[in-house]
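Other chains dropped; remaining ones untouched in position.
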Amino acid sequence: MKQELKFTFLGGDNRQKQAVSILAQDGFPINVFGWNSIPHEKNVCISETLDPELLDCNVLMLPVPYGKSGKIHLPDPYPDVTLTSLLPNLKPGTVIIFGKEDKEFSEIADSYSYSCYDILKEESFSVRNAIPTAEGAIQRAMEQTDITLHHANVLILGYGRIGKVLSRMLLGIGSHVAVEARSSGDIAWIGESGCQAVPLDKLDGVLGTQDIIFNTVPAVLLDRFRLGKISPECRILDLASQPGGVDLEAAEDLGIHATQYPGLPGLVAPKSAARVICQSTMDILERHFQDDGTGGESNCC
Amino acid sequence: MKQELKFTFLGGDNRQKQAVSILAQDGFPINVFGWNSIPHEKNVCISETLDPELLDCNVLMLPVPYGKSGKIHLPDPYPDVTLTSLLPNLKPGTVIIFGKEDKEFSEIADSYSYSCYDILKEESFSVRNAIPTAEGAIQRAMEQTDITLHHANVLILGYGRIGKVLSRMLLGIGSHVAVEARSSGDIAWIGESGCQAVPLDKLDGVLGTQDIIFNTVPAVLLDRFRLGKISPECRILDLASQPGGVDLEAAEDLGIHATQYPGLPGLVAPKSAARVICQSTMDILERHFQDDGTGGESNCC
């Protein structure tokens, strides 16, 4: 399979640029469009226009997230590209890898027969992407505090992928780690892992002694009432996607220091984040070509 | 809630006996039937017959597994007790906690209005029970080998609950740990955890260098072909439920040392295993009385 892959990248952020380098070094031919500064590299062909040669590929890599409402978002000064203008020009059998499907994307994609994979729905992507997120959160916590994480009292809200990776790393550094979760299964896992388990209904009782709180839950757990229990010396780092898990207005009123950190992987470790995209792309393609795109644990649209 | 709980235990193994002690020491009144040797303890009332006082309780604890085909299995010399003879004599509202539901159990239980909970379906029970299983497996591996686990090459087949706990403990002791799994999500988690990830389709290629293999998958991964690649010095410990994951006949033919280890928690750490039953029983009861037995993440039959 690997020998015949031919990629086309349309835009994206720093991670996609680094992904181009990684794949080119692995020997794949790559067409690129939509960045005005990208170094020339072996195996990489940069197009200035959306011409047919650009689309001569069997894997089309779109941004993650791809854009919205059926329009692929490209970096300045390139205008957005509509899916409806793009898709008719692809070769049959092209695999499209993109991020954050919306209604318009799936409607347009459905009218063509390309296999489209939303990389954000890949479990392996989400797991691997939690690593630079967690590590970035640790870096930001180190930068924000005048104490060491070693022996610091840390509370993590949520035990999803980021909560799991973050708690393991913090234990490894030597923090005292408590983790809040709702389900009794998660509570059991947290205890097994060596952290203090805090069921959601016991959360109010433990607030107050933390040096650092990381939120990973996309729901406002830290409301005005709970913020009122938190020490002003505590730093809150919110890693959940918008609108996050902290009542920021209340935090400001109360003099509590809370900061949102979206998109950490691309900021703190773009090269590792690019590798995550490449690895999960390869997972998808291996499965796709094994399956003829018809089966398995595919999240094909 | 806790003040009003009144338990009745009908039989069970060493774990239930220890659970009686733990709950009695926590102050709960407990009726017991079905063991011919149990020390007298404060709060514990031992019945010699299945009389009405015995069943004066609001929580009925049956064995795990409960028995089969609608008959509760009691230790010698007690005869088995049928659910149909038992259930009519319980007080309305009694909660029944048992293990390993079968068709007969659910049919009979359905004709009554008691809330029945299969503890084996509780995620928190399965997670916590994986701890004595993993630790027992480590003890058996230490006993079986003339090498240290530290720096030993270990392969774990499967990354379910036992595989997760076991791999974490072995890393902690200092083994070189590889873990086989099928899904790309698990493969990503295994890599994150610091183990070597072995996708199932790469398994054949890695066999041969292991000092110890733990199987946790209830499917014959170690068939004659794969056993043929394993060193005769290697020890295989099969932790999966019957019929296990090793072709034992082929192993014997090939001179490969493989042993099945069912029921480790009750054998190596009955007291901790009893605590696991108590904790998950309390999880169930808390949820039950909060919910009026009507909802939540209940696995009520």
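Which chain is which? They are A and B, in the order written, and residues in each are numbered from 1.
One rule holds in what follows: contacts are C-beta pairs under 8 Å (C-beta built on N, C-alpha and C of every residue); 3 or more make two chains touch, one makes a residue touch a chain.
This structure is a prediction, so every number in the text was calculated from the model and none was measured.
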Overall number of sequence copies in the complex as this file defines it, 2 displayed: 4
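Here is the rule we use: only the chains that are shown with their structure count from here on.
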Touching residues on chain A, where the partner in the complex is chain B: 122-124, 126-128, 130-131, 165, 168, 183-185, 187-189, 191-193, 280, 283, 287, 297
